[in-house]
Structures are given as structure tokens and as C-alpha cells.
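Shown below is the structure under consideration.
Yeah, one chain of the complex is gone here, protein chain that is, but the others are all in their spots.
Letters A and B mark the chains in the order given here, with residues in each chain numbered from 1 onward.
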Amino acid sequence: MAEILELVLSAAFWTAVLRIAMPYVLGTLGELLCERAGVLNLGIEGIMTLGAMAGWMAVYQGADLWTGVAVAALAGAALGLLHAVLTVPLGLSQHVAGIGVTLLGTSLTYFTYRMVLPQATTPPTIEPFRPWPIPGLSEIPVLGPSLFSQTPLAYAALGLVALVAYVLYRTPVGLGLRMVGENPAAAEAQGLSVTGLRMGAVCAGSALMAVGGAFLTLSAFNAFFFNMLNGRGWICIALVVFASWRPGKALLGALLFAGFDALQLRLQQIVGPALPYQVFLMMPYLLSILALVVMARRAAYPKALMVPYRKGER
Amino acid sequence: MRLEPRASVPLTLGLLAPVGAVAAALAICAALVAWSGASIPRAYALLAEGALGSRLALTETLTRATPLILTGLAAAVAFRARFWNIGAEGQLYLGALVAAWLGGGLLDLPGWTLVPTVLIAGALAGSLLLAGPAVLKTRFGVDEVVTTLLLNFVVLLFVSMMLEGPMKDPMGMGWPQSAPVLPEAELPRLAERTRLHAGLILALLAAAAVWVMTARTVWGYEARAVGGNPRAAAFAGIPVAWVMVRTALISGALAGLAGAVEVTGLKGYLTLDLSPGFGYGGIVVAMLAQLHPAGAVAAAVFVAGIFVGSDAMSRGVAVPTYIADVIVAVSLICMLVATLLVRFRLRKG
Partner (left out) sequence: MTVSAPLREPEVVLRLAGITKRFGPLLANDGISLELRRGEVLALLGENGAGKTTLMNILFGHYVADAGHVEAFGRPLPPGSPRAALDAGIGMVHQHFTLAENLTVLDNVILGTEPLWRPWSDRAGGRRRLLDLASRFGLAVDPDRPVGSLSVGERQRVEILKALYRNARILILDEPTAVLTPQESLGLFATLGRLTADGLSVVFISHKLHEVLAGSQEVAVLRGGRLVARRRTTETTRAELAELMVGRPVTAPRALPLAPGEPVLALAGATVAAPAGPPALDAVDLTVRRHEILGIAGVSGNGQTALADLLSGVAELAAGRMVLLGSEIVAPSARELVRRGVARIPEDRHATGLVPGMAVWENLIAERYREPRFSRWGFQRRGGAMAHARALIARYDVRGPGPAAMTRLLSGGNMQKLILGRTLSERPSLIVASQPTRGLDIGAVTYVQEQLLEARAAGAAVVLISEDLDEILALSDHVAVMVRGRLSPPLPRAEATIQRLGLLMAGHWEEHGAIAQAGAAHAS
């Protein structure tokens, strides 16, 4: 027990929590943006996979790290555009379209990786983002080395949470976006383009997801592996429900979740071989299901989520 | 431009849609073939030959198609009632695990009862796994898409745990794999010097049974009503929650059967790479088939052919085998667009 307490109070633990949390933060934020506009994006797993590979590949080919992030975002937005076209103007099943986008994103990622690196057996590495301690703040005990010694991409992710919250609640375009997710006919009657807003939200959200994927290869690790995402995208979808579609709560949820994940990793070391390691690895998935069950009754879904809108349809 | 619903869908259009979608997918993926530097006609010729060009190729394709027919039916049955079972992969593995466990010597039954027992147990395992998300959906309103997806990972970890623990084959030279099933628990081969096994017959029987159930029985009627308009179904007095759970049980059983059939018919033992994504492939199969059981058989053969053929293509010209996954994914997306053109016509203004 004392061991666990000591662990939870260590700076290394909290550094790990933040590192684990960031892909979830960005993925959840992106999914939240799509769903607030009324579009469920099950393409998230494939989009994050593509983002992880595209960002890493750009850097591996000689681009600098921020260009890698931009490439990931663009690749994500492109897949998002596909999902948006299928679900918004064409009004196709958001479930099936999303699964299609995930299958496409994943397969295209692996295909591209193998095209560029046909023989690589051990994944080649790059020089990832380095921690960037904020002078002064990073010297606070425990909090400092964990919270204020992150990589620039982690700071950027935290900034994006604030930005998305501001845009959603304090700008005209954010209001329009929430409106197309609640009552598209009302937005249309006020002269807004439902199609434009929804497609824009899906593309922007998908770009965020892809950057979340790229965080894995550019900041948390330094290489790209197959099956790297391992269901992180699906967990983000559960986190959006858990967060009641609010950016602040999404950050909180992702941190909480990452906290359990980090704890689980440490516990594995402490408990050792007494329990098979798979039991620990199952935790995140079971935890997500539990979160869904707890929140299901309370969840206030955007009213028009998964309802396609066709202009002038009676 | 706007979409106008068609008064009725001509049969030819319904049959043409998947063909058109597949053709479009192959055309789009030609760009990837070109990127690899291979000649497009030669690559596709190799693919077709590898899938259908010889007796061996054909039987390999049909062997691959066997689990895909079953997972395709699993998806079709569930989607018909608007129950989004995206967890066929997990149900398949659990079915396979139970089959390997019971068939590996745990049960001491005469041969003619052992095979059915093992298969039924595998199907039940898949059923039970999907019962969880079905009850969570109908009782607590928990979205089944995410729960079934997440359970795929849980099951895979569980299988990995069993294969590294209690079910590990002592003769497996350290690899995480189960002991082989008893020879009496194996399905008979259908043809000499091929891997084709009686699982194909089972899959075809399952397709016929699903067809009869959907089109002719009270259960099928209820499932279609619930899928078509759950509120109207409830208003008319159809027990919507029970219909959903029952449909989920059938869907999970089909996916679990797929796993049991792979173990007893093809592999003989269980490893962690038993399925190269048969569960997800089933979704593509169901969509290409427009949820029709007969169509699922045809679509499964197509998807299997793409996978088997692209192995040959990859050996002949330097295109990564992942081209098969891309073609299948693009086919799904093209098929979605095609269903739109089947149901609606484009009108100006």
C-alpha cells in the first residue's frame, strides 16, 4: 500500500500520466467537435493511425517536427473530409461510413509504410520532441517536473483544449456549430449553411484526432509500430460521452483515464507475475465500458447527433 | 442537385450496385498499384489468377470465404435490426477459444457428437459475449458500437492470457498457442490435397437458415420491424428489447461459430493470429450484400478472393499485401455510395 502511495506522489508518475493522456485529450477533443456538430466519427481509430504514421514519416523523411504535426493534421483532415462527404451531403449511415473510414485509414497507413520501408524489420526511429521545462514553474516539487516539463506538443494540446472551449462557447461560429448539432433546421432558417458547418467541424475534428495520433510517434515514442493505436480511438468515443460533450470535462476525463492507465502499468511492476499482465491491459477497455454504463442515463446527447439533414426535405 | 426516393428498386439495379462498387474500388486502388511501379493490368491479372486461376487457388479462396460468410451473416442479421454489432472479431476469438478448449481433449465424447458439441459451444460463447452489450443497450441505453468494439480488445487479451497460461501447448516450443484439437474433433476435408473443409457447407447452411428466418418467420418479421422503425414496432406491441437481445444472440452465435469452424476445420489449434480481421471483414461483406444472406455468400467469396489473390500479386509484383485491405475498405465506401444511388435518383433543382 505504501508503495502505491509513494508511487502516486512521485513526479515520474505524473509525467507519465500527462504523456499517456495527450493522445486521448486530442482524440476526444476532435471527436467532441464532430459530435457537437451532429456527426458521429467512427473513423477516429483509422484517422489517429494515419496521423501517427504520416507525422512520423514526414519527420523521418527530413521534415522538422512541427511540419510533421502539420502533415498529420492535413492527412487527418483529408480522411475527415471523406467521412464528411459521405455523412453530411450524402447523408449515409454514420456508423458504416465511420467503420469504412477506419478500415481505409488503417490499411492505407500500413500500405504506405510498407511502400516506403519495404524491408524494415525493426522500426526506424526519429529524434522526437524534447521536454521543454518552463523556467521557474518546472522547479515546483512533484508538480513542476510533471506538469511544466512537458514537450511543446503537450503544451500545444492543452492550449487546444482552451481554444476549442472558447470557440464553442464564445464565438459566432461555435454557436452555429452547436446549433447544427441541436437543430439543423433552425440553423438553416437563420441563414447558416448546415452542410458547410458540419463538414468543417468534421474536418477540423479529424485534424485534431490525427495530431493526437502523431503525439504518439513524435512526442511519446520515436517510432511507428503496427497496431500502435490499439483501440485508443474507440476509447476516445467513450470519453466524449463521459465528458458530456464539454472540452474541459474531456481534458479531465482523459487525465483521469490516463491516471488509471499509468497506475495499472506501475501496479504490474509491483504485483509482478502474481497476476497475468493481460489482466492489467484489459483495464482501460473495461474502464471505458464502465464509464459508458455510468453516464448512459445522464448523457445529454446533442439532439441531432446521427440525424442526417437534407435541405428542404419534408 | 437533390436526391429523390425511387418508387421501387428494380432487381437489376440492386444486383448491379455491388458490382459497380467493386469495379470502382478496383479502379481507385489502381492508383496505389501504379505508385508501386507495377503494371496495373499485370497486377490485377495476377490477383485474379491467384484468387480463381487454379483448383488450389479456388479452394484457398473458398476456405478463406468460410469464416467471412459467417461473420458477414452475423453483421447482416444484427444490422437488419439496427443493432450495430462491430464486435464479431471478439466473438470469433471467444468461439475459437472454447472450441480449442473443449476439442483439445477436455471432452471425452464419441466422434459424431464431439464435433457438434464443440461447434455449438463455440457459437454459444459468441452469443454470450454479445449478450452483454445487448443487455446494456436495452436496459441502460449504452451505445453498443463502442462496447462491442472495446470488447474485441478485451477478448484478444483474454485469449492471449489463456494461451500463455492454462491453455498453452507444452509441445508448442514456447509459442503462445493451444494444444491441437483431437482428430475426432476435426471437421472432414472436402477435397483431396486442399485445405477446403466441411465448414463451408455449414456456412452455406447458415446462410440458407438466415434467409428463411429473415424472410419467412415471425422472428425475422419482428427484427425487420424493429430495424425499420423501433418506435412504431413498440407501438404495435412488438417486444423491442427482447427482439434486439434475441437478434444479438443469433448474431454473436454466427460469429462464434466462425471461430469454432476455423479451429476445428482449418487450423486445428488456436493462435493469436487466427483471424486476419474476419470480424471487420464481415461488416464489409454484409454491406456489399445489402444485408441479404445469399449476397453475403457472394460477397464473402469476393473479399476472400481479394485477400488470397493479393498474396499472389504481392509475390509477382512488388505491391505490399496491405493492398487487399485497402481494396476491401474502398469497396465498402463505394458500396455505401452505391446504395444511395439505388434508393434515390439524382434530380436537378
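Keep this in mind: a contact is a pair of C-beta atoms (placed from the backbone, for glycine too) under 8 Å apart; a residue touches a chain by one contact, two chains touch by 3 or more.
Keep in mind it's a predicted model, so treat the numbers as computed, not measured.
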{"item": "For the chain not depicted, the shown chains it touches", "value": "A, B"}
{"item": "Touch with the omitted chain, as defined above, among B:P116, B:G165, B:P188 or B:G228", "value": "B:G228"}
{"item": "Given A:V164, A:A187 or A:M282, the one touching the chain that is not displayed", "value": "A:A187"}
{"item": "Absent-chain contact - pick from A:A12, A:V116 or A:V173", "value": "A:V173"}
{"item": "Absent-chain interface as seen on subunit B, which is shown", "value": "4-5, 7-8, 216-219, 221-222, 224-225, 228-229, 231-239, 349"}
{"item": "Contact set of subunit A toward the excluded chain (per top definition)", "value": "170-176, 178-179, 182-183, 185-192, 300, 302-303, 311-312"}
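Definition applied: only the chains that are shown with their structure count from here on.
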{"item": "Subunit A and subunit B, separation of their C-alpha mean positions in angstrom", "value": "29"}
{"item": "List of subunit B residues in touch with subunit A within their complex", "value": "2-3, 32, 35-36, 84, 86, 136, 140-143, 145-147, 149-154, 157-158, 160-161, 164-165, 280, 283-284, 287, 318, 320, 322-323, 325-326, 328-330, 332-333, 336-337, 339-340"}
{"item": "For the subunit A and subunit B complex, residues of the former touching the latter", "value": "42, 82, 86, 90-93, 95-97, 99-101, 103-104, 106-108, 110-111, 114-115, 118, 230-231, 234-235, 237-238, 241, 276, 278-279, 281-282, 285-286, 288-289, 292-293, 296-297, 299, 310-312"}
